[in-house]
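First comes the structure, then the notes that go with it.
Rather than the whole complex, this shows some of its chains in their spots.
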Amino acid sequence: MTQPMRFLSDNTASICPEVLAAIAQANRDLVVAYGDDPWTRRLDEALGAFFGAPVRAFAVTTGTAANSLALAALSPPYGAIYCHPEAHIAVDECCAPGFFTGGAQLERIAGAHGKLTAEALTATLDAQHVSVHTIQPACVSISQATERGTAYRPEEVAAICKVAHGRGLHVHMDGSRFANAVTFLGCQPGDVTWRAGIDVLSFGATKSGALGAEAVVFFDLKLVRDFELRRKRAGHLLSKSRFIAAQLLAYVESGVWRRNAERANALARRLGEAAGERLLDPVEANEVFVELGAAGKASLRAAGFEFYDWGPPASGEARRSPPGIRTSATSRRCARL
Amino acid sequence: MTQPMRFLSDNTASICPEVLAAIAQANRDLVVAYGDDPWTRRLDEALGAFFGAPVRAFAVTTGTAANSLALAALSPPYGAIYCHPEAHIAVDECCAPGFFTGGAQLERIAGAHGKLTAEALTATLDAQHVSVHTIQPACVSISQATERGTAYRPEEVAAICKVAHGRGLHVHMDGSRFANAVTFLGCQPGDVTWRAGIDVLSFGATKSGALGAEAVVFFDLKLVRDFELRRKRAGHLLSKSRFIAAQLLAYVESGVWRRNAERANALARRLGEAAGERLLDPVEANEVFVELGAAGKASLRAAGFEFYDWGPPASGEARRSPPGIRTSATSRRCARL
Amino acid sequence: MTQPMRFLSDNTASICPEVLAAIAQANRDLVVAYGDDPWTRRLDEALGAFFGAPVRAFAVTTGTAANSLALAALSPPYGAIYCHPEAHIAVDECCAPGFFTGGAQLERIAGAHGKLTAEALTATLDAQHVSVHTIQPACVSISQATERGTAYRPEEVAAICKVAHGRGLHVHMDGSRFANAVTFLGCQPGDVTWRAGIDVLSFGATKSGALGAEAVVFFDLKLVRDFELRRKRAGHLLSKSRFIAAQLLAYVESGVWRRNAERANALARRLGEAAGERLLDPVEANEVFVELGAAGKASLRAAGFEFYDWGPPASGEARRSPPGIRTSATSRRCARL
């Protein structure tokens, strides 16, 4: 075996052929820069068709930018953003939400298998006094698929949105693995977003085959407001925007979003089946969490497998056996398994 | 009874005579503004004598300013600030820490009776991966007395500081009721601060009799750095600084800090004894948390008592009986009880 | 002569008797904290009467806080704030406007004797492209009296406001020496504020006799929006708010605002007359700028006078004779002249 078996980030994967071809095809002519190009101008229409509803969609190159710009559209600088303790925005974005909002705080609401529930959200909001002294409840952010590889059902999303909207809060969905979740659910993209009440979605393509392309998709068009100015001042308006838009168009219009997700999900299922009793969470998208123990991990690594330790890191003398690993069965490489 | 019995914020109280006299006495002559006056110049020395150690002390007018400026000296904009879920900085400051730090996040660590423990801190830090993607552990903030009216013992503070310093984190103490805690503990002010490892203290006088005077007290002098610039750009450098400094000097040098605290603590103890079984937390400083039930609360209010509902507010139709009340036995008014 | 003649900041002065008495008189009873007290509740009415129009007024303790909070109500984080190059917000507030707005930029428009003119504002705005790439014109800020001791006439203010409003910009007035300007102009407070188009005023009392009290006064009530939350998160909501409100009430209702200003202006006029040809700016309020030359300055200082060097500081080897000095004839001390 000449290459390691890499079950690391989805982003270890390369660009899928459909997306790379789209970049090459867009590489002709002089076109107006900064988004006034034929590809970017088609984004709203193409994503509107994908979601089955009118949308405003804005391209950026990273999930952190998509999430943070979306949250800054939903929360004032003194706002509370409710999310799961394992949410990417809480764990993996180096305080980007605080930076983009100007100081908003993340309020964590625990839940099994990476999911925030309507009940827990209700209890949290019930327990909070709101006055001029307090943080001001602003929005809820959920991840689809979650950070534990599970997928919210449409009715789960709807229940969360109902609670949030009833309190005047907006709802954001971090959809960096949106394709994997929708493919698993067998539903339409609109079923777990606007039909269930989602106001703004970070729609990810990078983890599923793009070079670097995410869209902030507004279903509630009133919320767009000054989004373009905020994107610009954050350095996230690309001069040659056509090449980001072209990735997104190819991703949704060629059907590759679904093909890549089906393949990745299927490979993850195989891994999950092999894990049997050791599985820590249901395998619904393309992430697999397995309890291996120190010996199991060592032996897999000796055999050339690469994967992340998950759960608490060892600390100081009190080294403990980390309880699990995380593997990402990405779209392209996992054929080797 | 012509006046209500007000068990609300400590700040319903007026200015104590010693402090008001100090303001009047400082009201003479032309003196250089913005802190280059004889009163302000004596602050370091007077607070150094009070704490028994060299300090740098900076006057501000509110506890929120003191806490937030202190935290901004301890955390970068991408930092994690560990605190109890009921901490004033987390609950009552309208995202001020996020504003002053430029985006740092509050990480909540639960604990009984308002206290964060060294064990819980260790467990939390052990469980966190730190990389370029994550929030960066920066500092710990504890309240003395706590938001539940309890006081950290010197050894509890020392244990927390030992864990924090061992991981490269600094420790801030929110001492808005510092006098009440020290008086209860019967220790020296230095015993629960620098001797136990505290790096920066928000030393409050307002809740104990000042008009509006708090000091940010640095025990680790290296941490002062650009504090004065940050205070100025936040609008917290008062032009007539002498009147804030004079309050602080009178507060520590006249001994009124201890007399007010003794009185308030004693009154709180009497209330606590009367509450008996209904007491929710030990009464160690000047706050009393009592389980009254809806009927008990209504009857007290009918009799002219004013107090806060504490615990979760009622929400919508699902009105529940709030579990407790909060009373603050402040320094001056409680003689009426 | 036992005491120096101090022509430094207005803030070298002490508290005037009327204001100190008001603080002492408010020092009775338990009253609800954080602004729900009888003094604070009367602010809108008292200042409305003072200005002759409905207002919303919010007390803070420093001019930097008043200005910055006002500007944050008028400018988004990507806004342009137009001001004179010598404006206090540009020169003396350590980037507070950038901090409170979250990044807005100050665009300087030069003008003689500290004044920004409608013509210069028009020319500046005409010359600016506005697109998603640019800073977004947001508001204008003028100082009354200016940093050179001159006062805008009502028609000058009106002309500026007309240009600004015609472009969709709001207008802020930094009125730290508002009393001095109005007294000089012999007009009503409303004549140079809302009647001329001012949207928000920083109304200063500190420089004219208060301990520390300024009001942010909204004439355009729609602009208040989230002001109270922004004040709180900046640490500028005082717990014992009554003592700040009481200062402001005494200041406007006792007539001391005018008495102090009349005296300070008169003393400044005497100084100005004595300066004769050496005067750099018309003396209209309580600031006097005089060309003394190095020898003149040295001799005055030897005689016990204290004053600021103004204009460029000497630098390195190229020490130049600073062109002028600044004296502030404040309300209380100047009787000695």
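Think of it as A, B and C in the order they're written, each chain with its own count starting at 1.
We take it that contacts are C-beta pairs under 8 Å (C-beta built on N, C-alpha and C of every residue); 3 or more make two chains touch, one makes a residue touch a chain.
Model, not experiment: these values are computed from the prediction.
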Number of identical chains in the entire complex, 3 depicted: 4
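By our rule, only the chains that are shown with their structure count from here on.
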With chain centres defined as mean CA positions, report which chain is farthest from chain B. A
Taking shared numbers over all numbers used, above half giving same and below half different, the chain A and chain B interface sides are same
Pair of chains ranked first by number of touching C-beta pairs: B-C
Averaging over Cα atoms per chain, report the distance between chain A and chain C in Å. 49
Based only on mean CA positions, could you tell me how far chain B sits from chain C in angstrom? 33
Computed distance of Cα centres, chain B from chain A, in Å: 40
Chain C: which residues touch two or more other chains? 34, 229, 232-233, 237
Using the touch rule from the top, collect the residues of chain B that touch chain C in their complex. 3, 6, 8-9, 11-15, 20, 23-24, 26-34, 60-66, 68-69, 93-96, 99-100, 206-207, 211-212, 229, 232-240, 243-244, 330, 332-333
Going by the contact rule set out above, which residues of chain B touch chain A in the complex? 77-79, 90-95, 97-99, 101-106, 108, 125-129, 132-136, 311-313, 315, 318
Which of the residues in chain A end up touching chain C in this complex? 34, 76-78, 102-103, 132-133, 136, 226, 228-230, 232-233, 237
